[in-house]
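Read the structure below first, then the notes.
All protein chains of the complex are present and in place, except for one that has been dropped.
Up next, chain A:
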Amino acid sequence: MRTHLLRKIPSALLVLLVASVLIFSMLRLVPGDAAVTLAGPDASPESVEAIRRQLGLDQPLPAQYLTWISDLGRGDLGPSYTVGGQVADLISDGLGATVELTLGALFFTVVLGLLVGVSGAASTRRPVQAAVRAFTTGALVVPPFVTGVVLVLVFAVGLGILPSGGRVGLLEAPDLALQYLLLPAFCLALPSAAVLGRYLKDGLERALAEDCVRTAAAAGVSPRRLLWRHALPGALPPVVTLLGMQTGQLLGGAVLVESIFAWPGLGQLAEQALLKRDYPVVQDLLLLLVTVFVLVQLLTDLLYVLLDPRVRWE
């Protein structure tokens, strides 16, 4: 196992190195730079040059790259050029907000998914089936942007019971924080809940059709017990796998929802930083993503080693 890990680490490091070079160079290929942004709309070339010098952007690109990598190696993410503050703080704040939103959305995904899946599988009534179909199709087809605007119009503008946007930290004021979280989390959850619900409905229907369940039904087991005790446990494992995949999608899909609900997560941060050519923020964010991906790959490899002896023998 240790040998396997040692064999994998150099390739992982190589991937990170190549990724860092690519991220650094591709960002520099985008027209305009942070100095232009910082200089403001009416800047003179002298101002831009002075700011460029101040930021070290007048140095040759290899020197800038080495400075970035060596600072990173020391755990120093440095200051942001244009967004403001330290990059480490910006990323940790944004990450906290995005994780909070994702967890909220995950809650709604599970609740709605279970509701839709179970009621769709348990009832043959046409209105129930039609409602389940309408939800699963509608939630998948309507883009989150439209859903978001409709939710804001109904609950914030029309009924005036929930805030239209913004965020209060969970630790700061939990009661207010949850109210701010409700709409964006619900909006983000809808497509995932539809997928989950449809998947669960199919799984339950398959489980209910199995011989053992039918035998139990013939022996007089109540339909309710059949569903919850016999069918659901059989249908759940693949749903849990799907939920894992959906969590990844929720994290990625948060960008647009963050924008609609003024939710200050990583998506918003990435968008702002890219628009302002804030190289340190964009570089560190992208490299963080690659690192997470590489770590997940490493963990997956290790799990295979643990689970499959043949891999160990190789």
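The working rule: a contact is a pair of C-beta atoms (placed from the backbone, for glycine too) under 8 Å apart; a residue touches a chain by one contact, two chains touch by 3 or more; residues count from 1.
In the analysis below, contacts and distances are computed from a predicted model.
What does the UniProt entry say the missing chain is called, choosing from "ABC transporter substrate-binding protein", "YeeE/YedE family protein", "Nitrogen fixation protein NifU" or "Heterodisulfide reductase subunit F"?
From the listed options "ABC transporter substrate-binding protein", "YeeE/YedE family protein", "Nitrogen fixation protein NifU" or "Heterodisulfide reductase subunit F", the omitted chain resolves to "ABC transporter substrate-binding protein".
Specify the residue from the set A:P62, A:G75, A:G160 or A:G244 that touches the hidden chain.
Within the whole complex, the residue contacting the unshown chain is A:G160.
Just name the one of A:P10, A:P45 or A:G244 that touches the chain not displayed here.
Residue touching the chain left out of view: A:P45.
From the listed residues A:Q179, A:T247 or A:T291, report the one that touches the chain absent from this view.
Spelled out, the listed residue whose C-beta touches the missing chain is A:Q179.
With the missing chain put back, one of A:V152, A:V195, A:A254 or A:L286 would touch it. Which one?
The missing chain is touched by A:V152.
Take the complete complex as the reference. Which residues in chain A touch the chain that isn't displayed?
Contact residues on chain A toward the absent chain are 30-33, 36-51, 54, 79-85, 90, 93-94, 111, 115, 118-119, 121-125, 128, 149, 152-153, 156-157, 160-168, 173, 175-176, 178-180, 182, 202, 205-206, 208-209, 213-214, 217, 223-224, 226-227, 259-262, 264, 268-269, 271-272, 275-277.
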